[in-house]
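Before we start, here is the structure in question, set down as structure tokens.
The complex appears here without one of its protein chains, the remainder shown in place.
Chain nomenclature is as follows: A, B, C, D, E, F and G, assigned in order of appearance, with residue numbering initiated at 1 for each chain independently.
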Amino acid sequence: MTRDSLLQLLAEVERGALTAASAAERLASLPYEDLGHTRVDHHRSLRSGLPEVIFAAGKTTEQVLAIFTSLAATGVDVLATRVEPSTAAALLERNPTATHNPTAHTVSLRQSAPTTTGARIAVVCAGTSDIPVAEEAAATAETFGASVARLFDVGVAGLHRLLSVRDELCSAHAVIVCAGMEGALPSVVGGLVGVPVIAVPTSIGYGASFAGAAALLGMLNSCSPNVTVVNIDNGFGAAYTAVLIARASSRE
Amino acid sequence: MTRDSLLQLLAEVERGALTAASAAERLASLPYEDLGHTRVDHHRSLRSGLPEVIFAAGKTTEQVLAIFTSLAATGVDVLATRVEPSTAAALLERNPTATHNPTAHTVSLRQSAPTTTGARIAVVCAGTSDIPVAEEAAATAETFGASVARLFDVGVAGLHRLLSVRDELCSAHAVIVCAGMEGALPSVVGGLVGVPVIAVPTSIGYGASFAGAAALLGMLNSCSPNVTVVNIDNGFGAAYTAVLIARASSRE
Amino acid sequence: MTRDSLLQLLAEVERGALTAASAAERLASLPYEDLGHTRVDHHRSLRSGLPEVIFAAGKTTEQVLAIFTSLAATGVDVLATRVEPSTAAALLERNPTATHNPTAHTVSLRQSAPTTTGARIAVVCAGTSDIPVAEEAAATAETFGASVARLFDVGVAGLHRLLSVRDELCSAHAVIVCAGMEGALPSVVGGLVGVPVIAVPTSIGYGASFAGAAALLGMLNSCSPNVTVVNIDNGFGAAYTAVLIARASSRE
Amino acid sequence: MTRDSLLQLLAEVERGALTAASAAERLASLPYEDLGHTRVDHHRSLRSGLPEVIFAAGKTTEQVLAIFTSLAATGVDVLATRVEPSTAAALLERNPTATHNPTAHTVSLRQSAPTTTGARIAVVCAGTSDIPVAEEAAATAETFGASVARLFDVGVAGLHRLLSVRDELCSAHAVIVCAGMEGALPSVVGGLVGVPVIAVPTSIGYGASFAGAAALLGMLNSCSPNVTVVNIDNGFGAAYTAVLIARASSRE
Amino acid sequence: MTRDSLLQLLAEVERGALTAASAAERLASLPYEDLGHTRVDHHRSLRSGLPEVIFAAGKTTEQVLAIFTSLAATGVDVLATRVEPSTAAALLERNPTATHNPTAHTVSLRQSAPTTTGARIAVVCAGTSDIPVAEEAAATAETFGASVARLFDVGVAGLHRLLSVRDELCSAHAVIVCAGMEGALPSVVGGLVGVPVIAVPTSIGYGASFAGAAALLGMLNSCSPNVTVVNIDNGFGAAYTAVLIARASSRE
Amino acid sequence: MTRDSLLQLLAEVERGALTAASAAERLASLPYEDLGHTRVDHHRSLRSGLPEVIFAAGKTTEQVLAIFTSLAATGVDVLATRVEPSTAAALLERNPTATHNPTAHTVSLRQSAPTTTGARIAVVCAGTSDIPVAEEAAATAETFGASVARLFDVGVAGLHRLLSVRDELCSAHAVIVCAGMEGALPSVVGGLVGVPVIAVPTSIGYGASFAGAAALLGMLNSCSPNVTVVNIDNGFGAAYTAVLIARASSRE
Amino acid sequence: MTRDSLLQLLAEVERGALTAASAAERLASLPYEDLGHTRVDHHRSLRSGLPEVIFAAGKTTEQVLAIFTSLAATGVDVLATRVEPSTAAALLERNPTATHNPTAHTVSLRQSAPTTTGARIAVVCAGTSDIPVAEEAAATAETFGASVARLFDVGVAGLHRLLSVRDELCSAHAVIVCAGMEGALPSVVGGLVGVPVIAVPTSIGYGASFAGAAALLGMLNSCSPNVTVVNIDNGFGAAYTAVLIARASSRE
Partner (left out) sequence: MTRDSLLQLLAEVERGALTAASAAERLASLPYEDLGHTRVDHHRSLRSGLPEVIFAAGKTTEQVLAIFTSLAATGVDVLATRVEPSTAAALLERNPTATHNPTAHTVSLRQSAPTTTGARIAVVCAGTSDIPVAEEAAATAETFGASVARLFDVGVAGLHRLLSVRDELCSAHAVIVCAGMEGALPSVVGGLVGVPVIAVPTSIGYGASFAGAAALLGMLNSCSPNVTVVNIDNGFGAAYTAVLIARASSRE
């Protein structure tokens, strides 16, 4: 609620078009829907540019279905992440036009007009085992209308593999780099491109990788200044920010 | 070195305009300058859009002076961070047009044309003690041509202070949020704006803040999906990425 | 055993109403019951105002049944937490008037007169996944005679949801806030109310949430001075203290 | 700002007693004062029952003086914690009626009527080295009108020392326990009293005490359910909550 | 091999009673038996007073059987710890006079003469859930000929339970204290007795107990100077040292 | 690609034997094969002396088979580590001459001529439970043509077992030491030999071993200067480096 | 206070030899002396066999002097550890017969008859830098009447140094082993002797020794079962327990 809309609402009260009680009501109840277990935030699309996304982990199939349906009914694009196969099946049964990406563990429903936003995002990963996280990022970006270049298995121990995809890297508006183990790839990629690099540590590794903590620390200490970091395995979060950047960069 | 420039160089060899030996030389020696202790990367401005920045901590005054001078000679904007007062004095003596921000511990030299990039960045901090980090971010952004709105001391324990600056927040192309202690502010700011929020944990706090680790963990686990994170006290890194975003967003 | 009761007992010895041997016996054996594996503390209700509570995790069904029966026989209200479904079934079979809250994993038996203590507690949680911990707190508080307002899914990324329940928050004698991820909610709630806020970090989250450690650290570093913290997922402990506060606050 | 005051304000607009612009102004500007570096929260006393407190660590003498003066001018009781000796001297010079507690590192100014709130707080500490933290708690509680019983050096390795002060412990409305090293004291005290115990881990200890982390973990895992915990060395925070509890408990 | 036995051996060489080759052989091959996967140390009983003990975790039933048999054949007392039920069954089938303690997860075979060593050890534990670790300690001590007083469920939140067993505590030559959660019990016990207390942190607890790390840190920081500590859940190690102490103390 | 080969390639362009376009192509595409999910690095054998090795953990049987086949087709020796039994069966069905080491979880295919490299490596482990890691090291070394002396169960608590194998230790070109728990063995071995010792912490242990972290820290802090360390349980990595050392040492 | 003394006291009341009031007084006031900042525990010598010891770190010279004087007046042996040089000078000025060990940072005053307890303790350390901690242990043991064998600089990287002092090791009733870095020495010593080994991790080391945490973890995970552990740098605590063991072992 901006100052403008507040002034407008108060002006209605001033000129008698709205009672004080109604205005109080409206000021108090910003648009969310209370499902009992969850308060669905229909206002987010307005507020932050992208619709609310369902984090399905730790929710029952019934809860996910209810939130998905509540969001879908408003006409926005809907995305659920960390979806178990059985929940995915239930979502697709109820929403036949939705799409299930089993590697990314996502279910998405595009309802907006086919975008030609021009937003270009490169999703890079270091090893084969990082692909599920990279796919979560890619699926999220595509749901929100960006075009995605997937550049997989280009870890730093074989630099020539990375250097051979430099052109794709350099043509993106934002780059997402997923890596486990020592998490060195974002620093190297950051040195090659002139756009923001969003680093996603993955929980891939063993021993002293401590379930992604080593990669996380590596990325936070990156010597490339265009690198920012999200939580371990958080492909969705990286893509959310990358889409915001790429949309703004490609806007005309 | 892009594929295009490589093709061009090889074409010169093909048509005899360049010997193989010279081409090999040129391919091997990308433009950096070896000062003995440091290899100054004059190529970075070309490669990544912004010039190399001098991290002065742990370098002697002589080393900082040498690098600063080497960069300044190329005509780019020069920025040194974490500058001790005595080093700052030496830099200003040699470069009278440079600027010293003692709160931010930066010395900067603007040599480019006055930019009207239109890039707008909001720098937010939670408490009075976070100001030095916030100032490092602000000074960096201004050196690289962005206009900065400073919104200080708006921590979450008194929400009305934050809500009263909502308009300034919402008009920025990117928001930098510096906070120590529990590091909750980026999540709340992230819920209010529709642009990327770059969170900077600060080492402010005591006891179980563990020199910023608590704030860092809080920010990495933010429930706002538009939040990415940089290292503790790394105001410079946050601003670097924010400038990349704001420039691209304001470009026409 | 206070100095008064000690003097009284010694006076009985002095005037011959009690032998030295009996007095020694009584001084040595404060009222607990030894079940072999467990020493049931029947004295706690007298000593600390609330009866002993059974932490069922890591105990066999037989052990839990024995302690539950031992406590129930004394007429106090009985509460068991972290109860497995099969143990809950056994408890209800033996104690048909007991209540099982499957979300909270509690079994409780109210034997005291219906209280009109007037104690009011608000139980707040940040997300849908925090509900089991919040329910443990709510069930505990209700077993001990408090009335509970459940305010769920009001995380800080959508402040309007929290602000819309401000009235319920502000009318409680004590507020319990359960949150995982960054654990920012207690700070924000703490800034809105004038009563003690007891923060419960939950193990909800992923990656660098480190099973609740990130939320725990965030809460310990809260910038709101009316926030104290209990162990991760310890809804019971939060409610125990909240009941002590609310009872004292509502007493007339 | 409650719903009632909102309705009242809107009613004024409705009946023409207030213009829309003025109402917007008033809604937007909750009472805080912007000192440039700090936004002093004069509203807190109204909102949360106790005035804002100045955490002096990391602030310059000038900043502390400015905030202290700004608060003192409103007539509330003023408390500054973690005050360096030189800053304390400056505060006392400007505010001759203020009090400096050099062990607690506090400066306080009582401006309210002498309270007879009846609020009683026991401040317990395990060893001689914990006294500065305990004194910060005691000074805070006294500034806010509670009477304080100081029970120092009663660590668990000599139980008879603790048992000899049991009467003072049991007559308090809330108990604050400060302990370093293994942090066992709150559990033992918690078993002796029937009121909330607020545990303050101190950074006292060596080796594997890890600057208070061992004590903090011990307290969080207390087997006494009436124990809640604050940050390491945070005597102020413990006292703040203890005062809220004791005031409510002693109210008639 | 002591200097005395070395001199004796060399003297035999000197007087021709032993060839150089045989002496070299004997010096090189101290008595152990190579089972391929394991080198059984038959010499330990001679060297350190107590026979080698089999840590069965991570070994196959076949490996445990082989080592057990190898040791039993030498006539010493044999103890296996962390024995799975199926392995225990196999051991008992082959060694019908061995004893299986299913709570302690031990199998033991007494072959020495019934000792009247007089060694007395008290095994204390804080809660019902700590009993398996306490039983491992008790079973170990009994296998090595000590008499054991089991004092279970005497945690510090109900001091009267502990104080009521003070006599048994004070009559032991060494005390073993097993506790999880905050690990406070060894400090309190250490203050009550005049003999060494060996503290065993258990992995019992939840949340920030971090699988026993909180209890471990608490015990290492004990303010009672007669407390030493062993690894988490290491009831065996505690008993091994307690037996060495109690044997020496009861020797006449 | 060395400067020599670059000069040669450019010389071909200079004399017209190669077009600029072809040269650009060749410079960009170093030899790797893109399987979609994986970019197989056929060039590694040339670049670093030993062929690429397949880390099978986290890869599907299909992916492992594809990579194994792709590598085998080039004629190099092929090694897969961390192979599940079902994957091993599939690899052996397709490659009947391959060898499966079930303790080491490796599958290897020797295709090079029987080496008589003379490279000698000692693989030492502290306890029976460390054998799987030690076997991974041994299998790797043997696949790459070294001869291996296995010296198992020679932990430091029974020094005579270690001293009895000193001759085998001292005749190796490099020594690999695998140990869990306190990780003391590499220091002791390091003091006995004059060649590099590569320490492998294993995840064997319990309680405060923290899944190998204690052993890792112990090894990093070794007081023997000829000790370097690899990741927890990383027998493969230790052997890889040991082979490089032993090959170079035995070369004539 | 044992049951016997309680019965005796109560019998006096029964036969009129003691009033109830006096008995209550005596029961409540176990013998400690309240110095204001400290409650000196004169009862400890009676309760636990050894007098209270003053931990001087974090106490003012005045406080240390007051406690030292209070203890000395009772005729027991007095020991102060972690004494700053200036405090040591003050103690010696007031107590001319006291002894200052500047390496150990102790001041001790022997007042008991020259003991011929026969208690023998070996104090071992790994390197020259561990000597201060080892000396604190030695000084403590000597103050309490044990004879001490100092075996310094016998780290595991040169086993022959350790083996050459095996005779002294094997003749002690208890062994104290101080080591930093990897903390391997107690395991090796534990394998050589048949008495309890008390391990003291020292904060000696650098990098990943983490101020003694690596050594501490190593010692807790020792594979020698006769090793127990005290806090980092806690030479005093190790000696306290070693004296208890050695006294009991040498008693006739």
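Throughout what follows, contacts are C-beta pairs under 8 Å (C-beta built on N, C-alpha and C of every residue); 3 or more make two chains touch, one makes a residue touch a chain.
Only a predicted model underlies this, so the values are computations on that prediction, with no experimental measurement involved.
Engineer: As a test of the contact rule: which chains in view would the missing one touch?
Structural biologist: Across the whole assembly, the hidden chain touches A, B, E, F, G.
Engineer: Decide which residue listed in B:Ala17, B:Ala57 or B:Ala73 touches the omitted chain of the complex.
Structural biologist: B:Ala57
Engineer: Extract the touching residues of subunit E with respect to the undisplayed chain.
Structural biologist: Subunit E touches the missing chain through residues 3, 6-7, 10-11, 13-14, 16, 19-21, 23-24, 27-28.
Engineer: If the missing chain were put back, which residues of subunit G would it touch?
Structural biologist: 128-129, 131, 152-154, 158, 160-161, 163-164, 204, 206-209
Engineer: Footprint of the hidden chain on subunit B, which residues?
Structural biologist: So the residues of subunit B touching the unseen chain are 1, 28-30, 32, 37-39, 41, 43-44, 57-59, 63, 201, 203, 212-213, 216, 231-234.
Simple rule for what comes next: only the chains that are shown with their structure count from here on.
Engineer: Show which chains lie in contact with subunit A and also with subunit G.
Structural biologist: A chain counts here if it touches both subunit A and subunit G, which gives C, D, F.
Engineer: Provide the C-alpha centroid distance between subunit C and subunit G, rounded to the nearest whole angstrom.
Structural biologist: That pair's centroid distance is 41 Å.
Engineer: Quick check: how many Å separate the C-alpha centres of subunit C and subunit F?
Structural biologist: 55
Engineer: Could you list the positions in subunit B whose residues touch two or more of the other chains?
Structural biologist: Where subunit B meets two or more other chains at a single residue, that happens at 3, 158, 190-192, 207-209, 220-221.
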